[in-house]
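Since the structure comes first, as structure tokens, the remarks are kept for the end.
Chains shown are a subset, placed as in the full complex.
Labels A, B and C are assigned to the chains in the order they are written; within every chain, residues are numbered from 1.
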Amino acid sequence: MKFSVTVTLKKDVLDPQGKVVQTTLKNLGFAELRSVRQGKFFEVEVDELDQRKAEIKIKEMCEKLLVNLIIEDYKIVKI
Amino acid sequence: MKITNKIIENHGLKKDEYKNIQKFLKRDPNILELGIFSAMWNEHCSYKSSKVHLKKLPTKGKQVIQGPGENAGVIDIGDNDAIIFKIESHNHPSFIEPYQGAATGVGGILRDVFTMGARPIALLNSIHFGSPTHPKTKSLLNGVVSGIGGYGNCIGIPTVAGETKFNETYNENILVNAMAVGHAKKDKIFYSKAKGINKSVVYVGSKTGRDGIHGASMASAEFDENSEEKKPTVQVGDPFTEKLLLEACLELMKDNSIISIQDMGAAGLTSSSVEMASKGSLGIELELDKVPCREENMTPYEMMLSESQERMLIILEDGKENHARKIFDKWDLDFVVIGRTNNSKNLTLKFNGKVEGEIPIEALAEKAPVYNRKWIKKKLTKNKVNVKSLKKIKLENALIKIISSPNHSNKNWVTEQFDQMVMCDTAQRSGSDAAIIRIHNKDKAIAVSVDSSANYCKSHPISGGKQIVAENWRNLISVGAKPLAITNCLNFGNPENEIVMGEFAECLEGIREACEYLEYPVVSGNVSFYNGTNKKNIYPTPVIGGVGLIKKLTEPLTHCFKNFGSKIIIVGKTFGHLEQSCFLKEIHSIIDGKPPDINLLNEKNNGEVVLKLINDKLVSSAHDISSGGLIIALSEMSIGNKIGVKINKPHNLMNLTEYFFGEDQGRYILEINEENLKKVEKILKSNNTYYENIGYTQENFFEIDGEVKINTNELFKINNQWYNNF
Amino acid sequence: MKSSVIVFPGSNCDRDIAVALEKMQFKNQMIWHKETTLPKSDLIVIPGGFSYGDYLRSGAIAGKSSIINEVIKAANSGCLILGICNGFQILTETGLLKGTLLRNKNLKFINKDVYIKVMNTASRFTSKYQNNQILKINIAHNEGNYFTDKKHREELQKENLIAFKYCDESGNISQNSNPNGALDNIAGIFNLKKNILGMMPHPERMVDKFISNDDGVNLFSSLIN
């Protein structure tokens, strides 16, 4: 069973990377751009047939390793 | 909002302190004012528990241009060159978020140095972790090291020296101290004292966000089970913006536009504006609507207390706004006039045209609380360890065990993550007693080193205090530099605890004595209290950062043996003091007894003679003897170039363990070419310096008469394996 | 010879390379990235550092700057271009050099002296070296793990476009002497016309015996001829 995990900076946390990407896109002429936030993406595959159980496992992986809970939020989606 | 007792307590203010606030204001504060008082009166900003002791430190000398009290200390190295340096702690943030905590620690100390007009030329750090087997240690070490590197590498300032130590006492409270060293022209140094009224107060750098609100108060409180909740106050660093800020500030500093300048460090906009006004005996009015904000709907309270990084406050000469603005535009940084100086001697804060807060500057600065806290003298143990009663261990096995231990293993794993070479003036990188940085375009250089000895300070704070100054002094001497001045970072537990306060007072007494005797003044520093968890305080851990001068840099002197067949001599007397030694701790788990004595007279004499020998080019390599004693120092000298030694047993009847592992102070090992030996001995004798010929260098084997014989390749391997499993 | 060093926000080896160039008698100019024209020069250097903080991908943002178009024009008309470290990363982002630089295989920043072997001396950058000469040279990067597709890999071999490979002290090229995981131990490559060199190691750090050694000198003296 495959899941996508997206990890983004919490709202109040400085995102220097997103800021630079945003200005560069603007400079490249993308006037309609409103905002960019950058984060991490993981594609995680587990040997587990029960979706609920799998999700619990992945949540655990996030909290234990993949995500820095102090500055990041995350979202798990089945794919 | 009504100010309740709960709110007062949450701001870390005591009842008496609150009463004083009411007295100064002649009314109740509002929440904004309360926040500002709490930020300025906490331990971190006010030095309320340490002030009375810090005053005793020697801070003067003909080499000193600026002692403590400014953003950093300044010393004179001749030819209109000045060195500006300081060390600072970022312990609590680094424990919560190691990468960002360490990174912003580096960023903060760099701003202290370039705000005075210096181009930073070197970074150092002192990092202390808990036991290597403690579950948190590995990730903390990883995070801290990559955070230090991440910031320094990106901004392009070499990280050249430091220390990495492990001890259970830091299990729940690591130490991350960062030191920055910069170079400026002596006649182009910038200070934070405001001058003149109706001058523009300018905000430059990054925008203000909600990060780190109350960071300074966090650094002034102990951790407890709830510290997890305090997490969102961690700041995030942006070394890229700091690089722009550095270049922009240095560009603006080329002419006479700046009256005064101050970085926004702990307590951000609050402490920077108050400090500038206080030093100049002026008032300052800020229009907070103008503060560049990163987030919507930020309140005056949040703006004044935010610890967003990479920001500065500048007071400009009349008519210089446009010129200055152009420079900050070029570097894509915010530049906003947010206020003016006046002669009200008040901090006045306006928001949407309304006065939201008004506080006498004096109440925030000079009149901040000062405590002469109770302290008790350390009871010293008289316990002597009887070596004969210890379980027997072969010298060779003890040596192997120590040089493969976490504290004595080669630190390449750490230092290879730091760019040590950028700027192309690093003549000696990490790995020796001190790093050497050439002054750009000149043939002189400075040497820098940081040192601490928490075990010594714990068991006998006065000796410990003396010892770290002396060890730091020795490390500079060992690379041929004349020690000039130090900065110090005083990491201690809870100052409200009388034992901790005693450790503090007595360590400082030791530091004072050594600095005075060695004419090695303190020009800057930082105090970090409340290191500990749930009433368990860390060992007292003052850290000394020293700077020395090499007038004419030729080949830098390293501690690695250079040739086969050289003579090896020890300068300084070996008594065999084992209590508090690395040997007893690592091999026998004994942490009893008092540390070795410091004889400052010998210390000074030995150091000065060694420095003379080095300057006369009579020495091929030099190393001070510190933790681990003679045998460990010798092995470190062997490992570098894989050159072995043949060492005699001592002539007298001293016990071998005591002789080789004793940690008597004031000693150096020198490698001397046969043809220089006579000259060297003559100089040592004419200076009444005790020395011993102990053997010579040889190929292939590290050897002590009948006791130890290890191949140098093997020795190298043993010393280099610990971090591989990390 | 005239040289230009392009300075991006976040470049930090710009002064270092300028010092080296001047020491080797180049007449050097620093060019701020917002300039729209380049002065006539024989050599353009894109220095090391962290342009734009290495955000997004190292070199990606600088690769989109306006001055880069001028560099591309100059390159196409045969001007010599040298990209060191972040400069190499920028050159791959612009397409002037093929391939890309991934994160070091140990996922850590690495700063140390390593050995590299000169693989081709038939270029304007390397003519003063001996074939197979071993240089001791400093590296300092997070992303130096060179990678390229199969087709280009074959081209690199066939056209002899590999300038330097990581090796050990005695010249062995193996995984043990590969500090960052780079494909085929590649430390530096030329473009097809060999007027562009991109390399991860820092030759400008090796021009002064008091600081390190002078193994980088011949790169600059090759160019000055």
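Convention: a contact is a pair of C-beta atoms (placed from the backbone, for glycine too) under 8 Å apart; a residue touches a chain by one contact, two chains touch by 3 or more.
Worth saying up front: this structure is predicted, and the values here are computed from it rather than measured.
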| item | value |
| --- | --- |
| Stoichiometric formula of the complex, labels as displayed | A x2, B x1, C x1 |
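Assume only the chains that are shown with their structure count from here on.
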| item | value |
| --- | --- |
| Pair of chains joined by more contacts [C-beta pairs], A-C or B-C | B-C |
| Gap in Å, rounded to a whole number, between the CA centres of chain C and chain B | 36 |
| Chain A and chain C: spacing of chain centres that average the CA atoms, whole Å | 34 |
| Chain C: positions in contact with at least two other chains | 52-53, 55 |
| Shared-contact residues (touching 2 or more other chains) in chain A | 16, 20 |
| Touching residues on chain C, where the partner in the complex is chain B | 9-10, 12-13, 15-16, 19-20, 34, 48-50, 52-55, 108-112, 138, 140, 142, 202, 204-205, 208, 210-212 |
| Footprint of chain A on chain B - complex, ascending | 96-97, 100, 206, 209-211, 231-232, 234-236, 238, 240-241, 294-295, 308-309 |
| In the complex, chain A residues that touch chain C | 16-17, 20-21, 24, 27-28, 38 |
